[in-house]
Each structure stands twice: as structure tokens, then as C-alpha cells.
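For this view, one protein chain was removed and the others were kept in their places.
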Amino acid sequence: MSFWQIILLSMPKLLSGLTVTLYMTVFAASVGLFFGIVLCLGRVYGNKFARLLSSGFIELIRGTPMLVQLFILYYGLPVYGIRLTPLVAALIGFSINSAAYQAEYLRGSIQSIGTGQMKAALSIGMKKWQAVRCIILPQALRRVIPAWTNEFIYLLKYTSMAYIIGAPEMMAQAKFIASRNFEFFKVYLLTAAVYLSIVWVLSFVFSHLEKRLRIPGMVVTER
Amino acid sequence: MIQVVLKIEDLKKNYGKAEILKGISLEVKKGETKVIIGPSGTGKSTLLACVNRLVEPDHGRVLLEGEEITSRNAHKMRQKIGYVFQDFNLFNHLTALDNVRIGLIKVQKLSKEEATQIALEQLSKVGLSEKASLYPSQLSGGQKQRVAIARALAMRPKLMLFDEPTSALDPELIGEVLSVMIDLARSGMTMLVVTHELGFARTVADEIIFMENGLIVEQGPPALIFSNPQKDRTRQFLRKLTELYGEERIK
Partner (left out) sequence: MVINSLPVLLKGTLVTVELTILGLGLGFLIAVPVSFAQVYGGRVARLICSLYERTFRSIPLLVLLMLVFYGLPQIGIRFAPFVSCVLGLGIRSSAYQSQIFRGAILSVGKGQTLAALSIGMTPFESFRYIVFPQALRFSLAPWTNEFTIVLKDSSMAYALGVVELLRQGSYIISTTYEPMVIFLTCAAIYLLMTLSANKLMGYVEKKLQIPGFETKEVSH
């Protein structure tokens, strides 16, 4: 088969896989954003118990492979009668994983702000959590944007792992197509090209957005 | 009757084994300006930070208008104490106006209109009305510090604490900040100032306090301290300061 035929034949399936890939990425990044903020605040500003809990959780997740986490959710949980579909297991796994990484990015961002901002907020009579909400977080969240867009792109690439537990994302579709027409090389090359273009487009869009969200003097260095 | 605004009683603070404050007591009466001088690393800044509980003291009491400041009521008492930092600490993500306004809105719960009015008033007092919409990074060091003073004043404090407010400034920018502080002192604000600016001290201070190694070595009216200090250490320090900083900037 020529390359054009391959493209014509496999694109519809690949694109339907891509929608699942994007869906998983956006879902996990959003849920991860919420829990990432919670984990980070727990680790930085929480009491002893909250600090221990959040940092333990974060280190546990960041210290183990995502695939093992997926296996525990998908193959391990049924032992306790909790049966998840591949897609749900993947969504939960990616969200948890992303939360841990996003928490660490945000923590780095908070640490880069310095203690002076907190002191100044307290000195005008703010309470600790008020200072966190009104002074620290607005700055930290802006600074963390480049790291988070990075995380989004990481996540997009890592969702291909969901194929191993059988979620119908793009990688799985590629495998399916290739095992039908035996054109492994061309189909996987095409898949790689699709990932490549999505990642490049996203990087371009994100860096554009970052420039527009910039506040004078709050320049964030890109990694 | 002269009212005592700030009363510090036997304040002590250790960091690990290092004794930073070894029992400091002092009083500032209404309308007075007291200036603390002394070598760096002798606890002057820690003393100020202990007053508004940014640092928790190990021993002793701090009273504002007779009411003790504790870690429990700290955030309420801090509203009555303006604090000016050495490195400004303006909120980086807010304009000059918002920096001055945020405490009024979030802490004192004033309406936006009211807060804006007060904030603009304070900014004009420090001569920065036109800079209201600029972000901290767009301001010079002297302008930043004046915004920081306006931010503190907007809360209508009973007492202003200044922690080396001109130490981080380029020499040519120090004057504009000092003149704001002098105006403030003359308008009857109660002030406790840590500084190396002897000219400022001579001009407006009611009392100079010389601190070293966590203790008050000597205190008295500027005329006495500058012309005829009783302790050798004070004399040595003043001589060194004049060598370092040259002649006084404010005559």
C-alpha cells in the first residue's frame, strides 16, 4: 500500500483515537489542576499532618512509574471488588499522577516568590489563608503556567500508555489498524507524525497564551 | 495626658543557640519618633518583627495602646501597625493603586469606591498620583518604597514601624523616601524607625536608641547622643557610621 492509501484508510480511526487521547488529557489535566493545588497548599501551608500526608502522596506518585499505577488501578482494584473500565482506570490514574506533578510545579513557583510577599500581606492585617488566596496564589499561578503547559504536553504523550490496559486512544487505534493491514512501519510513522504535530501546535499556542497573560515584571523564564 | 502607644517589656528571642534579643524594654508615646541605630546583626529588625508578630518572641510582652499583642489577635493588631520593609515587598502582581487598596478591601472590608478614594489620597501624599496604574517592576526603588509607605498609611495605623527603609535604595533615591518620612513624623505620626540615616535621626527623632548584641546600650535625645554619647561603644559606632556613609544627607 502506498503512504497515501495508508493515510486515507487509517486517518478516520486515528482521529477518533485522538479525540479519546485529547479527552483523557484535558480531563486529567483539569482534575489534576484542582487536586494539585490542594496537595501543594497542604504541603506548603498545612499543619504537620497535612504536610506529611501531601508530601508522602506526592513522593509516592512521582517515585513510581505511571504504568504501575495504571496496573494497580486496573488489575489490582478488582481484588477488592472494584472493577473499572480501561478508560475510567486511565482517567483516574492520569488525574492522580498529574495532580502530584502539578503540585510540585506549583510548590516550586510558590517558593520562587519569596517570603517577603507573605510578610507584607500579614503586616497589613491579612490572615494566613487570606494572604495565600489574595497574594501568593495569584502570583504563583501565573508563574507556574509554563510548567503546567509543559505538564499538559507530557500528559498528552503519556496517555498513549492507556493502550496497554486497553483504552481506545490513538495508540490503540494505530495498533488495531496495523495488525489488520500489517503496515506497521507506515502506520506507526503516521501516528508519530500526528503526535508530533499536535505537540508542536500546542506548544505554539501555549507560548502565545503565556505572552498574552504576562504582567509587567512578572516575567517567567521558560524551561 | 501623654498616651503611650507602644510599650515593649523585656522582649527576648533566640534562634537556636543564638540569643538575638536579650531583654529589650522601651516605650513610644503618641506623636513621638524614636530611631534605633546599631551595627547590623544586632537584632534591630528582629525587634520590629516581634512587635507585629511576624516573628514570635520567646519572652516578654508588646502592648499597643495598652492592649497586649498576641499571636491570636496579631492579624487584628497588625491593621493598626504600619510596617515598612527594607526590600519594599510590594505585591508584584498588583498595580500601585491595588497595592494600597487591597488591605482596605480585603481586610477592612471597605467598598471599592471608598478604598479607591483613600488609596488615591495616600498615593498623592507620597507624590505618586500619576503612577497609580503602574506595576511594581515599572517603578524605581524610591517610588516602590513610597508606595509601600502609602500602603501602610492607608490602613490608618496608630504606629508606623520602619525597618531600614532606605538601605536597599540607590543613594540618589534615598532623599525622596526620607522626605516622606520626615513629613510623616512632623504630622504627628507615632514612629519607630530602624535606620543608618543619622541626618534623619537628627532632624526628627525625639530619642535615639543605640542597640548592640540584643541589648539597648544607650538611649537619649539626639543632641546628647550625637554630641556627647556616654558609652564608648556608641561613640565608636557613630564614628564608623560617619566614615562609611560620609556626611549626613539631610542638614
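All chains are identified by letter, namely A and B, in their written order; residue positions are counted from 1 within each chain.
Going forward, contacts are C-beta pairs under 8 Å (C-beta built on N, C-alpha and C of every residue); 3 or more make two chains touch, one makes a residue touch a chain.
Everything numeric in this text was worked out from a predicted model, so none of it was measured.
In the entire assembly, the chain absent from the figure touches the shown chains A.
Of A:G46, A:G76, A:G116 or A:P138, it is A:G76 that touches the chain left out of the display. What chain A contributes to its contact with the hidden chain is residues 59-60, 62-69, 71-72, 75-80, 101, 104-105, 107-109, 147, 150-151, 154, 157-158, 160-161, 163-164, 171, 174-175, 178, 183-186, 188-189, 191-192, 195-196, 199-200, 223.
Simple rule for what comes next: only the chains that are shown with their structure count from here on.
Each chain gets one centre point, the mean of its Cα atoms, and the points for chain A and chain B are 46 Å apart. Note for the complex: chain B touches chain A at residues 52, 54, 74-76, 78-79, 81, 83, 85, 87, 89-93, 102-103, 106-108, 135-138, 148, 151-152, 155.
Against chain B, in their complex, chain A makes its touches with residues 113, 116-117, 119-127, 130, 134-135, 138-139, 142, 215-218.
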